[in-house]
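The structure under discussion appears below in the form of structure tokens.
Heads up, one of the protein chains got dropped from this complex, but the rest are sitting where they should.
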Amino acid sequence: MNDLSDRPVTIEDEIAAMRDTWTPTRRAVAPGMEEHLYSIKPVLDHGFIRVIDYMGDDAAIVQAARVSYGAGTKHVQNDEGLIRYLMRHWHSTPFEMCEIKLHVKLPVFVARQWIRHRTANVNEYSARYSILDREFYIPAPEQLAAQSTVNNQGRGAVLEGAEAARVLELLKADAGRSYDHYEEMLSQDGQQGLARELARMNLPANIYTQWYWKTDLHNLFHFLRLRADAHAQYEIRVYAEAICDVVKDWVPAAYGAFEDYRMGGAQLSAKGLDCVRRMIAGEEVTQETSGMSKGEWREFRGVLNDPA
Amino acid sequence: MNDLSDRPVTIEDEIAAMRDTWTPTRRAVAPGMEEHLYSIKPVLDHGFIRVIDYMGDDAAIVQAARVSYGAGTKHVQNDEGLIRYLMRHWHSTPFEMCEIKLHVKLPVFVARQWIRHRTANVNEYSARYSILDREFYIPAPEQLAAQSTVNNQGRGAVLEGAEAARVLELLKADAGRSYDHYEEMLSQDGQQGLARELARMNLPANIYTQWYWKTDLHNLFHFLRLRADAHAQYEIRVYAEAICDVVKDWVPAAYGAFEDYRMGGAQLSAKGLDCVRRMIAGEEVTQETSGMSKGEWREFRGVLNDPA
Amino acid sequence: MNDLSDRPVTIEDEIAAMRDTWTPTRRAVAPGMEEHLYSIKPVLDHGFIRVIDYMGDDAAIVQAARVSYGAGTKHVQNDEGLIRYLMRHWHSTPFEMCEIKLHVKLPVFVARQWIRHRTANVNEYSARYSILDREFYIPAPEQLAAQSTVNNQGRGAVLEGAEAARVLELLKADAGRSYDHYEEMLSQDGQQGLARELARMNLPANIYTQWYWKTDLHNLFHFLRLRADAHAQYEIRVYAEAICDVVKDWVPAAYGAFEDYRMGGAQLSAKGLDCVRRMIAGEEVTQETSGMSKGEWREFRGVLNDPA
Partner (left out) sequence: MNDLSDRPVTIEDEIAAMRDTWTPTRRAVAPGMEEHLYSIKPVLDHGFIRVIDYMGDDAAIVQAARVSYGAGTKHVQNDEGLIRYLMRHWHSTPFEMCEIKLHVKLPVFVARQWIRHRTANVNEYSARYSILDREFYIPAPEQLAAQSTVNNQGRGAVLEGAEAARVLELLKADAGRSYDHYEEMLSQDGQQGLARELARMNLPANIYTQWYWKTDLHNLFHFLRLRADAHAQYEIRVYAEAICDVVKDWVPAAYGAFEDYRMGGAQLSAKGLDCVRRMIAGEEVTQETSGMSKGEWREFRGVLNDPA
């Protein structure tokens, strides 16, 4: 399932060779990111991300912002201060001046969520044109969760015992059988062989696919805020977390601001803000006096780390 | 699999009721499109498109263009002439002033191609949140094609006899069994029940999904040019063709220009243009004297309807 | 500067005639919006907005969301509750299912800010093709503000007396003279006349232009959050406010949620959230103990309505 397969070396050899090749450039170089280049970061049972290319660094964000702020700046702001200011005030365009390109291997049902982020460039391995590998995502036992009883869109307790075993057995058996039949339908041995673009319809959503995915830092942060969040499905969250580890080393100042203002922060509504002001002034605010619905109030208390 | 299910009427009743409800509006109304509103156009074995809403008509294209061309126009161009001029000269922004919203039911492997058109708004039925229906695309016998022997990305002859029967049997059996197991894993009867967001991974790519899809006329034409084309996979082409039938009645002048300048036309390369000039001048041009590769030359002859 | 000028009726007559024409449609109709259709809402001294078309209403947002939430919903949520939930949880795609098309007349320097919102469709009156009208934005005396002494990007006190008079005089005289020369250069009376695409370069940034601008409700809300904000430049803010007045009547539930969760709310950083928690617990937090920079702390106190 890759273009290196006809060469007498393994992918690992190829990647090692690419990692060993250093070429001089006049461009901005992010030393922390160079360390990550090409190296495979395993995600889930058969997936990975690897950084193929990048453009820019923290200084590139500042440089672009200064075109728009120019000589008018009175106070010499240091770069980190300016980056924090930009993030705080939703000045997103300077962050768009950095770009990242990843090679990702991921289950199809994860890819279907991921692709909803439209402001990105994508080249996906085509099952219309090529034959997919026999690789399926099978959850680790600790990820085999029951349907949440409070949230239609979430997980509850981990399945155990016979139920867990049965689920794993079904997932494995169905994936294997579907793939066997995919191969049988494609086979040109003693028969014509079904068109690839048709045979693929038999494959389940946990089969792995691959793509090149390229986006700018602003849109990447948006992706990470939603997908590295605790409410995101585990199977996409682990990809987002692997990307976070890379971004942290690529643009440390921007990532720090992102953590403070986006990931670790919270949006308060007008009602929430009003409650906070009253609570700081010493008032005992309850759901009834908050003006919020029960759901909102529960979420609001969660933001304040207050189980009441 | 729809929000009407708890009402004591069928979807068909609902739609009929909506079709019978006429409300006065000050907006531009496209009579040809009103005829299509809400009515279900079947596509494939279980799919459909239906028009939910639209904005604008042929006159709206002209009206928007005239803001940009204004009083400077010397010649009073009729609307159709202006629309053809805009299409011919790739002035795409006036076509963006019309918008369409469709409800589409389609197999997942078709949805995965479709979603690659990024300039659109999409709300898809969530298998993370809800349970999908037991409906799968099974090709009609005449669509059960072999892999093309000349094109990695295409279909050859129709499968026949035992091979065809075997393929249909495999597709049906695998889809049914995967769905049975999907239900078994979800079941909370005597067990916890696997989370929906996990259970869905067992479902094959021919299961049907649904979405609301909204786009502007310029981007719709781009979609139709690629997907109503003879090289598009049959299973998405039939959706594009169903949409063509609707657009034809919605904006007849724009659709006419689209047919003439996009669907029925062809892009010639510099080399192709040079060959055409020489051929018109009476020269006998061959692949060798064309400057084209064999593949290009074959395609070029195809454009000229010349099998040589 | 409009396509109606060769007709024997005034624009006002035309608009009145359009407002008086009601046509039956099967589409969703938003009664509050019909009232606004075509009517000119004056903005600044010569500008305006007018609604040309719209698609959808509050119910359309719910309808689109329910495709993605489907029959899994246990609790029958009323429409407004669902709309608030979607807004609170940044589920933006259902809001993209509504669309608005405006005709706007605005000064060029405002247009240059506005166009930075890229997710919109635009047809602008072309000064390359046509001749612009002699109309310039001249600020009202109460808007003639001095440069802010604390914010490079803001206004301070209103200018008074001789300085104000001098500024108004300069703005009027320069605009008038530049336009006179624009006409002189274009004139074909006894000379060839300079090309329009060149002559326009003499026109100042306060000349009025016009465009058709179309966007979806999600992106409109994003525009309004930034441009109806107190920190936005007055000259674009008044357009945003005029649009708010329209949206309020178009999608009252969505607009209410927008006001509560976006316009009236605030984003707290991780540090801000930590301070709020400590303050509610009774701690006296100062800038020094907050972990924030002086600028951040000042803004944080502002969010809490606390001048300290």
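Just so it is clear, A, B and C label the chains in written order, and each chain counts residues from 1 on its own.
Heads up, the rule we're going with is that a contact is a pair of C-beta atoms (placed from the backbone, for glycine too) under 8 Å apart; a residue touches a chain by one contact, two chains touch by 3 or more.
None of the values given here were measured: they were computed from a predicted structure.
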Which residue, A:I83, A:M97, A:V110 or A:L194, contacts the hidden chain when the whole complex is considered? A:M97
Of the residues in chain B, which ones touch the absent chain? 69, 72-74, 81, 84-85, 88, 90, 93, 116, 152, 226, 259-261, 263-273, 276-277, 279-280, 293, 295-296, 299, 303-305
Which residues does chain C use to touch the chain missing from this display? 107-109, 112, 115-116, 118-119, 122, 126, 128-130, 137, 139, 143-148, 152-157, 159, 163, 166-167, 170-171, 174-175, 177-178, 181, 184-186, 188, 191-198, 200-206, 233
On chain A, residues whose C-beta touches the chain left out of the figure: 1-3, 5-6, 18-19, 21-29, 34, 37-38, 52-56, 60, 63-72, 93-94, 96-97, 99, 101, 103, 121-126, 129-131, 196, 210-212, 214, 216
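The rule is simple: only the chains that are shown with their structure count from here on.
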Pick same or different for copies chain B and chain C, depending on whether their interface residues overlap by over half. same
Separation of mean Cα positions, chain B and chain A [Å, integer]: 29
Measuring from the mean C-alpha position of chain A to the mean C-alpha position of chain C, what distance in angstrom results? 33
Name the residues of chain B that each touch 2 or more other chains. 122, 126, 129-130, 196
